[in-house]
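Note that one protein chain of the assembly has been removed; the remaining protein chains are unaltered in position.
Think of it as A and B in the order they're written, each chain with its own count starting at 1.
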Amino acid sequence: SSTLAHSEKLNEKNPCKRLVLYYHDIRFNGTNASNATSAATANHTKLGKFDHGMLVVFDDPMTTDNHLLSPAVARAQGFYFYDMKTTYNAWFSYTLIFNSSEYKGTLNVMGADMMGEETRDLSVVGGTGDFFMARGIATFRTDAVQGDYYFRLQMDIKLYECY
Amino acid sequence: SSTLAHSEKLNEKNPCKRLVLYYHDIRFNGTNASNATSAATANHTKLGKFDHGMLVVFDDPMTTDNHLLSPAVARAQGFYFYDMKTTYNAWFSYTLIFNSSEYKGTLNVMGADMMGEETRDLSVVGGTGDFFMARGIATFRTDAVQGDYYFRLQMDIKLYECY
Partner (left out) sequence: SSTLAHSEKLNEKNPCKRLVLYYHDIRFNGTNASNATSAATANHTKLGKFDHGMLVVFDDPMTTDNHLLSPAVARAQGFYFYDMKTTYNAWFSYTLIFNSSEYKGTLNVMGADMMGEETRDLSVVGGTGDFFMARGIATFRTDAVQGDYYFRLQMDIKLYECY
């Protein structure tokens, strides 16, 4: 059938491209403007005690290792917010912007960041430039949380549609 | 041609998977924290009288029938906001999270909820886990509106790309 034409084409273990990058988020706390890469534009609601509704806009560096001060190979621009009343849990939508000798182009990502899970999968829903029309999966793993204002995620980006 | 390779493969009447689920949204009103599943994190603007700009973050149960207290077979986590000055009209972006014996994985959805229409189609733009790389259509139908703080949508989710 027409839909079977789409079945069994893609193999979760066989991405056509893979990039493992680290995302560094330093949230503005009123005094760290020179270092901050994000800030909350909507405060948490009064539903629960886990920052439900806090909406953070970011322009964060992406590095190939887990050092904050390593050269950024891409930027992540977008937002996340916390969405549960009983625990910390987030939701992301953002663009990875590459402008290096290796890659020029973008990847667009969205999905739930179920922070209680060791890893969680979001969707790469499109791409441009060197990532023209790409799709795939971005697997998040929390790599570090330091205080209230810095956290680091490993993003294991696997593309299954490459053109 | 290359683009014809993509034509005529998918048939709107022939999804490779279909799930009909009900979305229950109980908005926080200041006193219903134990029942509430969502809360407004940005208040409406002063443009019109239809809550333009009100942004609601939710973690809502999805059930297989239209009873609020039926077992949830998935969660919907994400946000909606109202966007018109002349009537109620909304826009959604969210993740359906399945963690049951039947399905484990997520579906990511976005699009306009033209509330004045009997049904409206949003895009399923990606999936993970059992829904690896899925795409499709989520058709909304308003099933109930009770007072200012509860509404229920039927979401008829039809996937056309299944792997």
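One rule holds in what follows: contacts are C-beta pairs under 8 Å (C-beta built on N, C-alpha and C of every residue); 3 or more make two chains touch, one makes a residue touch a chain.
The model shown is predicted, which means the values in this text are computed figures rather than measured ones.
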Touching the hidden chain in the complete assembly: which of A:Leu21, A:Ala36, A:Ala90 or A:Ala138 does that?
A:Ala36
From the list B:Arg27, B:Arg75 or B:Arg135, pick the residue that touches the absent chain.
B:Arg135
Those residues of chain A that touch the unshown chain are 8-11, 14-16, 28, 30, 33, 36, 38-42, 55, 57-59, 77-79, 93-95, 97, 105-106, 108, 110, 125-129, 132-133, 160-163
Residue ranges of chain B at the interface with the undisplayed chain
1-10, 12, 42-48, 52-55, 81-85, 89, 91, 93, 110-112, 114, 121-125, 135-137, 160-161
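We take it that only the chains that are shown with their structure count from here on.
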From the mean C-alpha coordinate of chain A to that of chain B, what's the distance rounded to whole Å?
22
